[in-house]
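Report on the following structure.
Apart from one protein chain that is not included, each protein chain of the complex appears where it belongs.
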Amino acid sequence: MPRNATTQPLPGDARRSPPTSALHALSQACLHEQTLRIYFEDTDAGGIVYHASWLRFFERARTDWLRSLGLEQSHLARDHGVGFVVRAMQIGYLRPARLDDLVRTELRLLDLRGASISLAQHALLDDPRTPLVEAQVRVAVMRLSDGRPAPLPPALRERVSAQAATVTPVDQA
Amino acid sequence: MPRNATTQPLPGDARRSPPTSALHALSQACLHEQTLRIYFEDTDAGGIVYHASWLRFFERARTDWLRSLGLEQSHLARDHGVGFVVRAMQIGYLRPARLDDLVRTELRLLDLRGASISLAQHALLDDPRTPLVEAQVRVAVMRLSDGRPAPLPPALRERVSAQAATVTPVDQA
Amino acid sequence: MPRNATTQPLPGDARRSPPTSALHALSQACLHEQTLRIYFEDTDAGGIVYHASWLRFFERARTDWLRSLGLEQSHLARDHGVGFVVRAMQIGYLRPARLDDLVRTELRLLDLRGASISLAQHALLDDPRTPLVEAQVRVAVMRLSDGRPAPLPPALRERVSAQAATVTPVDQA
Partner (left out) sequence: MPRNATTQPLPGDARRSPPTSALHALSQACLHEQTLRIYFEDTDAGGIVYHASWLRFFERARTDWLRSLGLEQSHLARDHGVGFVVRAMQIGYLRPARLDDLVRTELRLLDLRGASISLAQHALLDDPRTPLVEAQVRVAVMRLSDGRPAPLPPALRERVSAQAATVTPVDQA
């Protein structure tokens, strides 16, 4: 992923302050990794993975990352009446993937605010190591009753911060 | 769509020259409009349109726009051995759509280069007029035999330029 | 569609009485017709329409048929607390469809009971007339609060019966 890609603003971010340097540092640490297989359902008649399928893969990764932190989205809905929605995404398609490929996704934290999380999510082939798709995603929380914005659940903020604090030094070594 | 959104670079555009003012002007004219219905297949358990479904809707619009210019993608593949691929996309989700909604998509030209087209694509509800999703998409042409970049077919460049030249004055009036 | 296909039981139908001859007659009349375009989203790396995409097409047809009878599923959910679910489907894939094809779907009534409707749905190419996919679908109504079966809304039974009574003689002429 070209370095500049991680510093471009997401749509709607223009008037926001830039991420703090502490958070920028966090973005170097991979918080979640996942491997997935490419099936027919993911491809199109061009013989490659359909461009919208990558959004499904990245959401699987976000969901499993939250689950690894003890946060199931169906519980958040039931217990707190909130759900996550994607607010903005910037995505670059570098190389195609094909049927039967094994693809690895990586998730990094770009920014953690009161009502949104920004993540960098990459997809790559392992052998040889080939970047395929890179994305930045801003996810926010919505009150399910009326669709209004809601603050992030405190448990999420705490666990994400704790995880980011833990993994960063390892990655920077 | 906030004005700033149309001037943010797409991933990978950093070292490219900005669109000329002529092309910027083109972006004001809507080149293709389409109405689509929201079905169960498009929604998710949050009760709203799944975020990746919008990429499908925008691709339907691009495909039908090209078809309206006499360019069928299956013919391009057969006769010229090339296909379109999305290289980059920036997408902002402003408001959700729901089952049974009628959604209108609009397509505008942002930039036309030797090997890529950049488009602005918006989705909105009509009554009351409500912007839902806004995207910028850079599409390039790929040689199907080896996945290498290829120049845009001359017929496409000519017809897009001709259409853009025709509709602009109307829109600026 | 081979005649025997319409008389095979759907899974779970084994102990039910066969459709009455009146209802069998209804199945000859096409109650809803729709044309749709094949886009990249519908295809797979085999170069043909992905087999699960046909279920999406058939559901679009059912939804628009109900809408043509004045029954919007989002209203049924809001006003009556019920939703439709597919209980059983039998589907035969005769010939593939490809990118850019125009496909016509036809919907016929096979059976109308207190808590379910059975439909025959066909997809075909027009020129030359080529059957592509044929399905029989049994749809039932579910109470959204607890997922329990519910009777069909009376308005639906009335309007479907009325429509079937109207179109049959035309088709048999």
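By letter and in written order, the chains are A, B and C; residue numbering begins at 1 in each of them.
Operating definition for what follows: contacts are C-beta pairs under 8 Å (C-beta built on N, C-alpha and C of every residue); 3 or more make two chains touch, one makes a residue touch a chain.
Being a predicted model, the structure only gives us computed values, none of them experimental.
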The listed residue (B:31, B:52, B:124 or B:167) that touches the chain absent from the view is B:52
In the whole complex, of C:92, C:131 or C:151, the residue touching the missing chain would be C:92
From C:37, C:51 or C:67, the answer for touching the chain not displayed is C:51
Among A:98, A:113, A:143 or A:159, contact with the omitted chain is made only by A:98
On subunit A, the omitted chain is touched by residues 37, 39-41, 56, 59-60, 63-64, 67, 72-75, 98-100
Had the left-out chain been drawn, it would touch subunit C at residues 2, 4-5, 8-12, 14, 46-48, 51-53, 55-56, 59, 83, 85-93, 95-96, 134, 144, 147
Subunit B residues touching the chain left out here are 40-41, 43-48, 50, 52, 98-99
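Just so it is clear, only the chains that are shown with their structure count from here on.
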Given over half shared residue numbers means same and under half means different, the subunit B/subunit C interface is same
Whole-angstrom distance, CA centroid of subunit A to CA centroid of subunit B, is 24
Rounded to the nearest Å, the gap between Cα centres of subunit A and subunit C is 39
Taking each chain's mean CA coordinate, subunit B and subunit C are separated, in whole Å, by 33
Two or more other chains are touched by the subunit B residues 56, 59
